[in-house]
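Each remark here refers to the structure printed beneath this line.
Note that this complex is displayed minus one protein chain, with the remaining chains in position.
In this document, chain identifiers A, B and C correspond to the written order of the chains, with residue numbering beginning at 1 in each.
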Amino acid sequence: MRDLLLGVCIAELGVIAVLIIRLARGPTVSDRIIALNTMSTQGAIAVLFFAAYAGRSIYCDVALWLSSFSYLGAFVWARYLERGLL
Amino acid sequence: MTGFWVLDYLCLAGILTCAALVVFMNNRSGSVMALSGVGTLMSVLFVVLGAPDVAHAEVIVGAIALPVLYLVAIGKIRTDVPDRGELGEEHASRK
Amino acid sequence: MSVHGWVAAAFCAVGLFFSLTGAIGIVRMPDVYTRIQCSSKTITMGAIPFLVALAIAEGPLSTYGSRALVVGILLFIVNPAASHAVARAAYKTGVPMWSGSVVDEVQLRREDESE
Partner (left out) sequence: MILRVLYTGVWAYAVWLVITWTATAEQLIFGAVLSLLVGLALAPLGDVAAPWRVLDPRRAVALATLLVTCAVRIVRANVSLAHRILAPSRPLRSGMVVVPTTMRTDAGIGATGLVTSLIVDNQIVDVDTDRHVLQYHAVAVPEGDDQQKAEQINAPIERLLARIDRR
């Protein structure tokens, strides 16, 4: 069981590695926002599974912050693209 | 125990790649975004190393607050009227 | 492994398939809007089986189960909203669509009105 949890964690980091390609290449800013957003979602799931692997439920809070704040970042970037931040 | 080291080195490799992107990307907004990616991956690394409190701080500071401050600074030093090309879309600026 | 473990492993396999497909789609798709489609649908579909698998493996009434529930609700509500914000920003700043796309009805309507 523990091997399964750790394997999922490693596989999620592999998915993040695929997404870095789009973060590097993406011709427009919107592409990069999408890649970054998806990266933090996958990171949140990786953290959840690592918490279950390590058996410490306090790590789960980091996943909560990661998933919620990545979307906040997406909204900030969208606003910046449309009319500037200030 | 080997699995733990695989995780550790994968996180480190991701952070290094993003940091190299920050330096070598020739697009300002893209660099800021790669910086945000560094923050995200760094928080995952902190969790893996067993420091959830530092990871909390890193999520807020590294992934959100620092890039937003950079964006505000970039907006302040921009003297011309922000037209479509300056908003960071390479397609528009190349024409 | 027990029955529990095998069910969780099956869910993990489904989630991993869809997550990887979404990542490949984000790399492979031709323009911004189709990439947004990949991120908004396939990534959600990839994350939900992982959360279900976690709830099965650790017991749905544990702390992990509740955290998985919160992250799942957050994904379902905020992921389409964020994708909408990004797509709208991209369309407003004039990011062009893929040359192979079929129709842009907004452009058609605008031309109709200007005539």
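Rule of thumb we're sticking to: a residue touches a chain if its C-beta (ideal position, glycine included) is under 8 Å from a C-beta of that chain, and two chains touch if they have at least 3 such contacts.
Quick caveat: nothing in here was measured; it's all calculated off a predicted structure.
K.L.:
Please work out which displayed chains the absent chain touches and list them by label.
P.N.:
Touched by the chain not displayed, across the whole complex: C.
K.L.:
Since one chain has been left out of the picture, which residues of chain C touch it in the full complex?
P.N.:
Contacting residues on chain C, toward the hidden partner: 17-18, 21-22, 24-25, 28-31, 33-34, 36-38, 40-42, 44-45, 63, 66, 69-70, 76-77, 80-81, 83-84, 87-88, 91, 97-98, 100-107, 109.
Keep this in mind: only the chains that are shown with their structure count from here on.
K.L.:
What is the identifier of the chain with the smallest separation between its Cα mean and the overall Cα mean?
P.N.:
Central chain: A.
K.L.:
Rounded to a whole Å, what is the gap between the Cα centroids of chain B and chain C?
P.N.:
Measuring from centre to centre gives 21 Å for this pair.
K.L.:
Residues of chain B that contact two or more other chains, please.
P.N.:
In chain B, the residues touching two or more other chains are 87, 89, 91.
K.L.:
On chain A, where are the residues touching two or more other chains?
P.N.:
Where chain A meets two or more other chains at a single residue, that happens at 28, 33, 51, 61, 77, 81.
K.L.:
Within their complex, state which residues of chain A touch chain C.
P.N.:
Listed in rising order, the residues of chain A that touch chain C are 1, 4-5, 8, 11-12, 15, 18-19, 21-22, 28, 30-31, 33-35, 37-38, 41-42, 44-45, 48-49, 51-52, 57, 60-61, 63-64, 67-68, 71, 74-75, 77-79, 81-82.
K.L.:
For a test of understanding, state which residues of chain B touch chain A in their complex under the given definition.
P.N.:
Answer in residue numbers: 3-4, 6-7, 10-11, 13-14, 17-18, 21, 25, 29-30, 33-34, 36-37, 40-41, 43-44, 47-48, 50, 52, 55-56, 59-60, 63-64, 67-68, 71-72, 75-76, 82, 87-91.
K.L.:
Chain B touches which residues of chain A in the complex?
P.N.:
Answer in residue numbers: 3, 6-7, 9-10, 13-14, 16-17, 20, 23-24, 26-29, 32-33, 36, 39-40, 43, 46-47, 50-51, 54, 56, 58-59, 61-62, 65-66, 69-70, 72-73, 76-77, 80-81, 84-86.
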